[in-house]
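So that we are looking at the same thing, I have put the structure below in structure tokens.
Here the complex is missing a single protein chain, while all its other protein chains stay put.
Let's turn to subunit A:
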Amino acid sequence: MTILVLIFGGQIEENVTFRISIVSPEVEETNTVNSYPAIINTVFELIEASEESRWFQFYRKEENQSRSNFLQEERKKLEQGERELVLVIPEIEWGASAQLEIYRQPERQLSLIAADMITSIINELNKEINIAEGNISRDELINVSSREIAIMESESRSDFSFAEFLVPGIILFSFLISGLEIFVEKISSMRAREILKRYFATPLRAVEYFSGILGFIILLSITQVVLIYSWAKIFFDINLAIFRPEFIFYMLFSLIVSIALGFLLLSIVKNKESVTQAVIYPMAFLGGMFFEVSNLSGVISLVAKINPMYYLVNGMRDALGIYPSPTPVLLNILVPAIWLFGSIIISSYKFSWNPGGES
């Protein structure tokens, strides 16, 4: 506990959770009191039992699982963004020098922080062991040499690609363009030129017409996703699991939100061209589609934080394991959902296919 307070102070945000895998040795030495692995495990068990446990989620191998399998699986999860760190504890004889291995992702801030924290914990532990063994006294800490458990950091996913980071952003941007351009530009132009009025002078119902438009947008979006992915695969050698259910969910959700935003603009705006441009680009650039925006400050940060695209792209990247979401999953769904329902409610009151306003 002392170690944690010394290391973390009050600097960690409440909503951050570090997902850490602990790969212990196969042998039963972990149960021996006088073994390094046992001491290290005990420290983490104490952390789990403490108040600070809310910051951590530890993963350990099942009883019947081999150490090598577990390590392999956890490294994969680290690559996919499902872990912030993998800590490998070797079999260390008491008194011998040993190395702990930490696997981290250098491109992920949370992973780097997790690595720093674990390093600090081990350093503190080293000190306490040396003091307990009488190698040093607390008063002489600075002057007395100590036995170190060296830490070797192994960086996984060194092949992190910016192209992979961009792909979800480009997909989302294409949805935003489909939703806003088709609805706001095309349909409002057809409304102003009374083309819609002519259609609705026939037995064709507005709901049938707009269902057709939705179908068109969905087909167009599927084509766009296929083209964007193929292009990135061929020219940038990306490797993304785009058929993951979470990612498919985020894509559908993003498309629906984009269309709803288009409907909202179509309902409340008369001069569509300038507004569309004024909406699409800020939403895209302040939505983190092309670069990370979680470190923005001031008013721009506020604009980014109310932007549904920011949460959607975070969710998409997180679902693909490209980049951990800086926002909680709940917010990634909740904020766009608020925009979605708000847009539906306002559009249902304000939308008119008739340029005169009556429908």
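We take it that a residue touches a chain if its C-beta (ideal position, glycine included) is under 8 Å from a C-beta of that chain, and two chains touch if they have at least 3 such contacts; residues count from 1.
Basically, contacts and distances are computed from a predicted model.
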Omitted chain, identified by the protein name its UniProt record gives, among "Glycolate oxidase", "Exo-alpha-sialidase", "ABC-2 type transport system ATP-binding protein" or "RND transporter": "ABC-2 type transport system ATP-binding protein"
Touching the absent chain when the full complex is considered, from A:132, A:195 or A:330: A:195
Residue numbers in subunit A that touch the chain omitted from display: 190, 193-195, 197-205, 354, 358
